[in-house]
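A protein chain is absent from this complex, but the other protein chains hold their places.
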Amino acid sequence: MVDKISQLFLRISPYAAFVLFPITLWCVFFWVPSDAFLGLNQRIFYYHVPAAITCFLGFASGGVASGIFLKTGNKDWDHAAHASVGIGLLFGTILLATGSVWARTAWGTWWTWDARLTTFLVLWLIFASYLLLRMMADDNEMMPRWAAVLAIVGCVNIPVVQFATRLWRTIHPQVIRNPDGGINDPAMQATLGLCLLAYFVMFSWLWALRVRMLRMHDRVDYLLDEAYREGNA
Amino acid sequence: MSNDAATQPAIIAERVERRFGNFRVLRGLSLQVDCGSVLALFGPNGAGKTTLLRMLAGLASPNRGTATVFGTALPGNAKLRRRIGVVAHDAYVYADLNARENLAFYTQLYRVTDTERAEQLIERVGLAAAADRAVRTYSRGMLQRLALARALLHRPDLLLLDEPFTGLDPQGVARLIELLAEERQRGTTMIVTTHDFDRGLAVADRAAILGGGKIAWQSSGGLPDADEMSRIYATTVSPGA
Partner (left out) sequence: MLAIIWKDIMLEMRSRETIASLLVFGLVVLVVFNFALDVTPANVLELAPGLLWVAIVLSAVTGLGRTFLIERENGCMTGLLLAPIERSSIYLAKLLVNIALLVVFEAGLIPFFILIYTVPIGGNLAALCAVVLVGTIGLAAAGTLFATVAAGTRARELMLPLIVLPLQIPLLISAVQATGLVLAGHPLGDLGNWGTILVAFDVLFITMGWLAFEFISVD
């Protein structure tokens, strides 16, 4: 199933991405009106919010794929989880970077320990440790299972992290569904939707490429072992 | 009991495949071992002997194919593990405890009710003199003896012995062969892997060669002697095969 999904993405997503991203650029920089209060720099939000959603999507699907892997033992799902977390982390990095740039102009600081920023930084760290674990134990046959458990534990921990940091402090703007100052303009909503779609497409493409790469990596390992065995026998 | 057609075999493995990382160690291995029979398993390094025993002990499940031990599909459960004893490369004993304490721990873990059992086994494997010394001070052979006592502690119905002769002195080997003969009398099913044809054939009533992740050869009827066995081995495990 993982194979079929990634094949499909590889066939469709590159074209979709090449069409969608130029359109989002035009929308964000020329078409959509500036926010009345926040001004020009608010436009980064169209790339910032989709990054947050895509990052969540990556971590969550990493958790789900890990669960399926533990249940079935099918290595394809391990690759799917590995790719999801890796690409999710990439989008998490985009999220933190764009957020930081925006915070500099809006709040006058590159970083602040606001609840949402902190949540994502913590999640970023949790899933970075997932990739590190995979690197540090690549000689251990149990590693995929360990990584899977870590991904699931990380996902289950997300609400706890969110709750704790929100309780801790918050100054992050509530943009969506906030009657005063939120985005009510249809053009803004359309742009956001389009950017979200473009990000999903990008995610699926990168994910599929990564899955294919991991499969090939395994295949090479297998063939090397095989060749070594043959040479040795 | 072993000839009773009504009793099901102790081990049935059908087209079992087991990977280690990305490498397929077992490649469609099929094997049947009757209750009460003793199988001597030969094969070159890396043929998958240890992997097979680990799988039978419930430490790993087959990636493909099916394997059952006493009718329970692997990787089995706690009830099945109660019936299996393992002697492997590692002795599974704590270096900072002495032989008595180690066996007392496993007596509790396996819920062995016979309180004399551990003491008797220490005597039988020839560790009585060293029983109060921390295991850290033991030699390889002494560790092997203790591992044997540990594996026999709960009177298992299936005994898996991975190269049990390694490190043992001639006296230790004699004691091991004697103990295994007793277990065989008792009707314990056993698999013994070894590179020593003489010793392997001395304790077994069946022999097999593991090669290329499969059973490459197995005895039918009587056992060959060691010389014949080494000839069979040489042709079965030929270089480049």
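For reference, chains read A and B in written order, and residue numbers begin at 1 within each chain.
Rule of thumb we're sticking to: a contact is a pair of C-beta atoms (placed from the backbone, for glycine too) under 8 Å apart; a residue touches a chain by one contact, two chains touch by 3 or more.
Computed from a prediction, not measured in an experiment: that's the story for all the values here.
S.K.: Specify the residue from the set B:Ala60, B:Leu168 or B:Met190 that touches the hidden chain.
M.R.: B:Ala60
S.K.: Touching the hidden chain in the complete assembly: which of B:Val25, B:Val86, B:Ala149 or B:Met229 does that?
M.R.: Touching the chain that is not displayed is residue B:Val86.
S.K.: Check each of A:Leu8, A:Leu40, A:Val153 or A:Met213 against the chain that is not shown and name the one that touches it.
M.R.: Missing-chain contact among the listed residues: A:Val153.
S.K.: Determine which one of A:Leu40, A:Met136 or A:Leu223 touches the chain that has been left out.
M.R.: Of the listed residues, the one touching the omitted chain is A:Met136.
S.K.: Go through subunit B and note every residue touching the omitted chain.
M.R.: 57-61, 75, 78-79, 81-82, 84, 86, 88-97, 101, 105-106, 108-111, 135, 143, 150
S.K.: Given the full complex, what residues of subunit A touch the hidden partner chain?
M.R.: Its contact residues with the unshown chain are 70, 122, 125-126, 128-129, 132-133, 136-137, 139-143, 145-146, 148-150, 152-154, 156-157, 160-161, 163-165, 167-168.
We adopt the following convention: only the chains that are shown with their structure count from here on.
S.K.: Where the CA atoms of subunit A average out and where those of subunit B average out, how many Å apart are those spots?
M.R.: The computed centroid separation for subunit A versus subunit B comes out at 49 Å.
S.K.: Can you check the complex and tell me which residues of subunit B touch subunit A?
M.R.: Going through subunit B, the ones touching subunit A are 20-24, 46, 61, 63, 239-241.
S.K.: Which part of subunit A faces subunit B closely enough to touch in the complex?
M.R.: By the definition above, subunit A touches subunit B via 73, 141, 218, 221-222, 225-226, 229, 232-233.
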